[in-house]
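Pasting a structure here, questions to come.
Only one protein chain is missing; all other protein chains are in place.
Labels run A and B following the written order; every chain starts at residue 1.
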Amino acid sequence: MDNIVLLVVLPLLAAFLMPVVARSSEVLARTLGLSVLFISIAIILNVWNQSGQIDSQAVSIAIGGFLPPLGINFYVDQISLFFALAVPVMVLLFWPWNRSTSIREYSLMMLLTASASGLILSGDLFNIYVFYELLAIASYSLVAIQGRAAAVAASFRYLLMGSVGSVMMLLGIAIIYTQTGTLNLAHLSLLAPEKLNNILGLGSFALILTGMGVKAELFPVNSWVPEVYGSVSSNLAALMAGLLSKLAVIVIVRLLILLFPQPEALQLMAVLGIMGVITGELVAWRAKDFVRMLSFSSIGQLGLVFLAFSIPGEMGMMAGIAIVLHHMVVKPALFMLATGWRGSLENLSGVARRSPFAVLLFIVLILSLLGIPPLPGFWAKYLLMVGLSSQDGSIYTLGMFIVPVAMIIEIAYLFRLVMIMYRKEGDEAAVNNPDIKVAPQSHSKWGLAIAASVAAMLIAIVLQLQPASDKLVSLASQLSDRNQYISTVFPQIHTVRMQSIK
Amino acid sequence: MTVLDDLLLFTALASVAIIALRRFASISKFSVVVYALATVLLIKMSALGYGGEPVYSSFTVNVLGQILQWRFDALSWFFALITLVSALLAAFFMSGAWGEKYCKEHSKEAYGLLQVALILNVLSMLVLLASGDLLSLFIGWELVSWASFMMMALNPDKLARKAAIKYIVYAMAGAMAFLMAIAMTYNMTGSLDYVQVMQGMAHLSNSQIALLVSLYVMGFGIKMGVIPFHLWQAAAYAETPGAGAVFMGAISARMGLYALLVVIVQIIGLTRVAAIEIPYTFLDMQNVLAWVGALTTIIPTYIALKQNDARHLLAWHGVGQGGYMLLGVMISDSIGTAGGIMHVFNHATYQAALFMTVTAVIYRTGTSNFSKLGGLVTQMPLTFMVMVVSIIGLAGIPPMNGFVSKWLIYRALLLDGQPLLFVAAVIGTLGTILSVYKLVHNTFLGQLRLEHQEVREAPLSMLIPMLGLAIIIFATGVMPGVVLDWVAAAQIAVGIAPVEHNLGGIELVQGGLDMIWVTGIMFYGFAVGAIIFYVLGGKSKHIHQYDNYAGGHFLTSKVRYHYSNHFYAGLMHMIGGWYRNVFIKLEHALVSLVSFMSQFSENFYRSSQPVMLVAVVVVLALYFVLGSSGGAEVSAGVSLGGFNQ
Partner (left out) sequence: MPAIEVVLYSGAIGLSIIGLAGLLLLNNVFRMLLALVILEAGVNLLLILSGFRLAGVAPILLPEQMSNLSAIVMNDPVPQALVLTAIVIGVGVQALGLAMIMRIKAQYGTLNMLKIREQLEFDLAVQSGVATPVSAHSPVSLASGRERQLSNHKDEQ
């Protein structure tokens, strides 16, 4: 169990070793990165097999033997273990395989892996901040390293926004610290009802939300999304949209559950979520190329996520997790399909004739994204709608009307695209700007394989609806269980309020 | 394994088989056999049609605390019968010459896809009809929507593509309204099971019921194409490839009515709907819905009058006839609902027959444009006869079956004391008669065009289902009791007193209807007329079809005289000003609104200073924070250094 720590240590080590090793042997450096990823996956699978009790009982690992609240700890429960597994798996899937990739990019990928694993496992705010910053630096650099001028400019704008966001987050953490005198999440959670249930606590949540929101594509700190996704390779865009945004969301949700009991915190998230959904879908409706459409659709989906998590109670938690997991697999698959379909939407005219399989996959994926029963996306939407309608607040009522409108807009633009794909060839030649037209290339086999396996996964879930829904319920109940978190980290106390260490 | 299990499993396996075998030539024969076998399985459940106990499926799914289940009752059985028989006839219709031509014009693959779309439609409809709770109803609902979309999208023409995309947007809007209503129902009643929801509804306030009813009706109404959601349907159905249009015109749009019967009539109950007063008016919710039905009979029918393409004219009629069904159901007594439900059957028969005749005409002449047709009666007499029988049914004239259901609806309106609705229904019927005459006149009457002189009668594979339908139309017109048995069972299933009937028609204290007598007297009258004509002289003169003149000029045989452009010019001169395209403009306005909002939102993502948004959101969030908790608690620890004070 303790070797969970290696999930952070090994990739971090590899990140700094790789450029050094590359001086002597490039091949060795490349294999080093890959082998670390495989080892990480093996470790997690091993942990999963060994301790079946993770399903019901989480585990806290004190690093270096110093017990929390003074020492730092990793908190391992189902959801963090799942995301810790998702990190190396997805990094591996979207690994920049081509030979021309410089060793620096691999090194940055390893940094990304290390910080992402650390972010999801960390049990205190300080480490969350540090890993978040590392993740941010890794992603700025990965965007900038793509080489094109646009990528550098987009990355710089992303950097400005992200740095200001993390300064805000730091300020929020400082406020929390001054109020409670601790940064350990479990300890904070004990103190929160007393010391953070006030206006300063709420203010610090707003600041942390803003900071984390930059990564989580929260409205309106997400204007980097279309620029960055438009200028980087599909692999990286898939990784960022699929994995990194979800990690930030899960961390925000964890903080929300443990630290901020105020209903206003939820309302704030609901408002921003609603704005994200409607603006994202509206702008995607106007998008002229596939990647931009996907970027804005991703913003809209993340808005849905925030809206779902803002619903108090089990239903909202279930809806949120369902949408997160669903979007986490579907959006990367769509980005993989985008590799072959760069360029204007009009260029995709009649593409169904040339690559029918890819178009079929695309349709299955977007049907699930739209929430067409019985595909998994439907159950997520269903939970969201039931959750929204169970609340009284006017914001939730507004959300209940906004979400359907957003879905209608989404279906309009996605199926407009499908119709373009099924157009007869030669019919209405795309007259755009003839000299800057990019012809659709064919898909890489790897990308198609990823998309196909995601589609197969979706259908498998439909066939195994009952166990999947049971799993979702157990995930949601564990994520929303504050007492379990506290009693896992501090086994000596259960109900007795722990004295402040001060 | 119950019979329902058998039926659903069989259809599902058949879909898989048809998908696998779609490239083989024998697929058309195979699919006919499939539908025939499915119909046999359905007939095994025929006890349902005469008041039998519901048949449950042994397959259930437990998901997220909901038990999804499937069952058949009399109402489902009635709709399923129409579905399977329409599918059988459509499959037979396209199995022969039509299919071969379709293969030649498009491709074998396209024909296979048409067969796939048909079986998927049938499967999804059976799933919908079998649903035993609101969630499975929704799942079935969406499956039907997407299966229909597949069918429509098969036509690669630009117009058809536009119609299909419009359809799917409307369908999504309907589905979303439905989903919202389901979510609310779940929270209000704590369950989605029909029985438990029915019990829970009793405790809800009128305003809650009003909200639910509006959302449900919006969801179902979009599928039915009622005003103001009628724009999508006609173009979408008309542009579906021929045999597909036969099936969809017959039954697809009626799924909205099925769901409405289940949810509004059976679960919520029309008495609850009638109890909702609309503020500031003298109407209640039920009246409003009845008026929606009445307007739906009028407006689309008069839009149909202006169409210049046979398929579009028929499809617009389909929308209008849906209004009759809604109107009949909304009268809520046993006669009105019987009329509404029976009209589903009757409409399916003659709409399918009409689409078949039009498809046959297209098969022979290559067009359904009125300006390019005319005089085909000499070339395609049997097709003409089928069309005449069907339009008599559609117009609601005895002795065909359309008369019976319309009579029931009129009768119920009069008994219920709704003269205004009655007048509205009559205006609708007037429009129907005018436009079906336009259909038959422009296609079959007048002089034959030169290029159609070689046209022959439709091939046998197409004639057989057409003639079969014509016989059904006539037989159920003369003996409506056959259908009324099923209708009465369906009425019991949705909780309405069944209509008193016998084989010939309705037994009613205030004056019933016996179609056997009506038909008898009609034919007696015809016979008397014929006898008078032939016995007392029989003076008639045969003249050649081209022996006529116009405007003082004798027409040569080179100039074919057929009045089809600007048909009803005189009428249009009177009512033409009423066509204002209000709904089309409304639709355009909505699209413009979305476009405007979209441009507006894009500005959020195009700011030149990326930090500006961070600053704005921080300021707004802090403002929100300060505003929400008031200033009272600020003193709790405003000093940043104050944690150990």
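Points worth noting:
Note that a residue touches a chain if its C-beta (ideal position, glycine included) is under 8 Å from a C-beta of that chain, and two chains touch if they have at least 3 such contacts.
The structure presented is a predicted model; accordingly, all values stated were derived computationally and were not measured.
Note that of A:144, A:225 or A:277, the residue touching the chain absent from this view is A:144. Of the listed residues A:170, A:363 or A:452, the one in contact with the hidden chain in the full complex is A:170.
Of the listed positions A:288, A:353 or A:424, the one in contact with the omitted chain in the full complex is A:288. Across A:344, A:390 or A:480, the residue that sits in touch with the chain not pictured is A:344.
Counting over the whole complex, chain B has residues 606, 608-609, 611-612, 615, 639-641, 643 touching the chain that is not drawn. Seen across the whole complex, the unshown chain contacts chain A at 126, 129-130, 133-134, 136-137, 140-141, 144, 148-150, 152-157, 159-160, 163-164, 166-167, 170-171, 173-174, 177-178, 183, 226-227, 230-231, 288-292, 342-344, 347, 432-433, 436-438.
In this section, only the chains that are shown with their structure count from here on.
Interface residues of chain B facing chain A in the complex, by the touch rule stated above, are 61-64, 135, 138-139, 142-143, 146, 153, 156, 158, 161, 164-165, 168-169, 172-173, 176-177, 179-180, 182-184, 186-187, 594-595, 597-602, 604-607, 610-611, 613-618, 621-622, 624-626, 628-629, 633-634, 636-638, 640-644. Chain A makes touch with chain B in their complex at residues 157-158, 160-161, 164-165, 168, 174-175, 177-181, 195, 198-200, 202-203, 206-207, 209-210, 213-214, 219-226, 262, 264, 267-268, 271-272, 278-279, 282-283, 285-286, 296, 318, 367, 370, 372-374, 378-379, 381-383, 385-386, 388-390, 400-401, 403-405, 407-409, 411-412, 415-416, 419, 422-424, 427-428, 465-466, 469, 472-473, 502.
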